[in-house]
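First comes the structure, then the notes that go with it.
With one protein chain removed, the remaining protein chains of the complex are shown where they sit.
A and B label the chains in the order they appear, each numbered from 1.
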Amino acid sequence: MTFTSFEFLLYFPVVVLLYNIIPQKGRLLYLLAVSYAFYALLQPVYLLLLLAVTGLTYGFTRWMANVEDDDKKHRVMIGGIVAILLPLFFFKYFNFVDNAITSGLQAMGLDITMPTIRWMLPLGISYYTFMSIGYLIDAYNDDVEVEKNPCVVGLFLSFFPIVLSGPIERAGNMFPQIKQLGKSKVSDITDGAKLMVWGYFMKLCVADRLALYINAVNGNIGHHTGTSLGFAALLFPLQEYGDLAGYSLLAIGAARCMGFKVMDNFKRPFFSTSMSEFWRRWHISLIKWLTDYIYTPISYALRSWKMSGVVCALLVTFLVSGIWHGAALTCIIWGLMQGLLLSIEAITQKHRNTLETKYKLKKNPIYIVLCCMIVYLIFAFTEIYGMSSSIADANRIVAKIFTEPGSLFVHPTSLILGVGSAFILLFKDLKDECGWKIHLMHSDNTIISIVSWVCVVAYILLFGILDGGQFIYFQF
Amino acid sequence: MERSIIVEKLTDIFRKTFDSSDLVLEDSMTANDVENWTSLTNMTMMTEVEDSFGIRFKLKEIQKLHTVGDLVKTIETKL
Partner (left out) sequence: MKKGKNILFIILGVIIAFLMIDNLVGYVFKVVYNNTKYGVIHRQNYCLNESNDDILILGSSEAAHNYVSSVFEDSLGMTCFNAGSDGMCIYYYYTVLACRIERAAAPKMVILDYGDADLLEIDDPTAKIESCVSRLAPYYGDYQSIRDLANDCGPYEKIKFFSHMYRYNSQIIQMCLGSFYPTKENKGYEAVFGTLPDETQREQLSLHEEVIDQSKVAYIHKLINLCDQNGIKLLIVRSPKYYDNPSPCFKVMEDIAQEKSVPYYDLSYLETVMQPSLFRDVSHLNDEGAHIFSRVFVSIIKKSTNY
């Protein structure tokens, strides 16, 4: 049962209703049971892994709390991080490292085959692993009090709206809410429902619809012209935005229906005027995690290197980001590309500021639009590598885009509906970015609000992909 | 060192690091209030503060700083 399955639509209101009916004392165990049941319905065996990681997290944080000596505490924290990372390494990266070692040995003339393991990736492992490590580090830094109730830690890591694909939450934000577990206010349910409907629109009408066209083109690189491949590459960031941001809204909205305030994960990323700004608006929870736990410590350690330290920290951070996204060379290349782009921006920041101030560019609408377009194009280009199954495929696509123009592959339904829905999405983002006071779903007038909400539902019923697609980010 | 001198020195550092020639610091200011004050430029600013005041921050201390007021207080305790 995923968020876009019909069963979820049937069961979720019942889950929320029961949550509000049962006494406050029972709500923690209830939500824990629902979350574990939700996970077990998808991957029963891997629920054991989630429980194991929960146990490790609880154990190591309680251990740290009982240690006075700071050095020993630090060693316990490191031990905990390693222990929690082990399952992620084995399930996600073992075969990749294995193949790399085998290739390396073969290059040295040694024909040794390493054992490979075939197993399915546990859903959500990248997300709950990062949440767990974040809690460990925050507990070490005394940013959050170590939690004595294992059920609270259990629910933090398994909370069904966010366990599969984030947002990557923090213990400091979730623990107080988990311990409170108040009834849902009317505004919680209405706001949550509005977020979920918009999430469904983004996922089903934008992402899944565009995916039909993009997959048809990218699934047959040899058959399509450079023009079609280029067009698919231009559409891909919109598909990804609809997919990941749409899913995040579903998660945030579902949590909101039960009174939980979960962090935003996207903030109109296509209105960024630089790649640095883009990475403050795209997959915010992941970037914040990487900034707080990877970038800041590294840039702190290398601060005497001045700009070189910043560049090193950026490259390592985005290398980690690339690796987090996938156990493949393409993901690593993608990560390094992002690191390189941000490094270039950091190095040229002062010069750009000078120019922008001198010619008053920052408030010039043409300059802003141009910057947004360049950022979009750069991101779309890097995504060719990020989403390809191999470097060779990515290189082939790039080569064809620039050397083999031709007729555009047209699939009327997926293009017209997909691009049309994307325009609606971008227009809404533009409205929010500019602060225009056009409120439909969020109108103060209840009738306008209800009718708008129903119209979006109608749009989804008429134009969305309703036979169940897979989220791109389910592979994490 | 008197607080006003700390704030004055800090203002110079902020104006230089964040390219904001008319910036006036307030205790409640955060990174959201200052253009160009991002996670990328934060550590550069901290390094300038360390060099200018001859102090050293611990990583934990930097991570706990949220406002300009927090930063001023921390500098005061180290001087």
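The criterion applied here is as follows: contacts are C-beta pairs under 8 Å (C-beta built on N, C-alpha and C of every residue); 3 or more make two chains touch, one makes a residue touch a chain.
Everything numeric here is computed off the predicted structure, so don't read it as measured data.
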{"item": "Among shown chains, those touching the left-out chain", "value": "A"}
{"item": "From A:82, A:416 or A:438, residue that would touch the chain that is not displayed", "value": "A:416"}
{"item": "Missing-chain contacts mapped onto chain A", "value": "6-7, 10, 185-186, 189-190, 412-413, 416-417, 446-447, 450-451, 453-455, 457-458, 461-467"}
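The rule is simple: only the chains that are shown with their structure count from here on.
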{"item": "Rounded Å distance, chain A centre to chain B centre (Cα mean)", "value": "32"}
{"item": "Of all residues in chain B, those that touch chain A in their complex", "value": "19, 36, 38-41, 43-44, 46-47, 50, 59-60, 62-64"}
{"item": "Residues of chain A touching chain B in the complex", "value": "141, 143, 276, 280, 291-292, 295-297, 299-300, 303-304, 306-307, 309-310, 313-314, 342, 346, 349-350, 353-354, 357"}
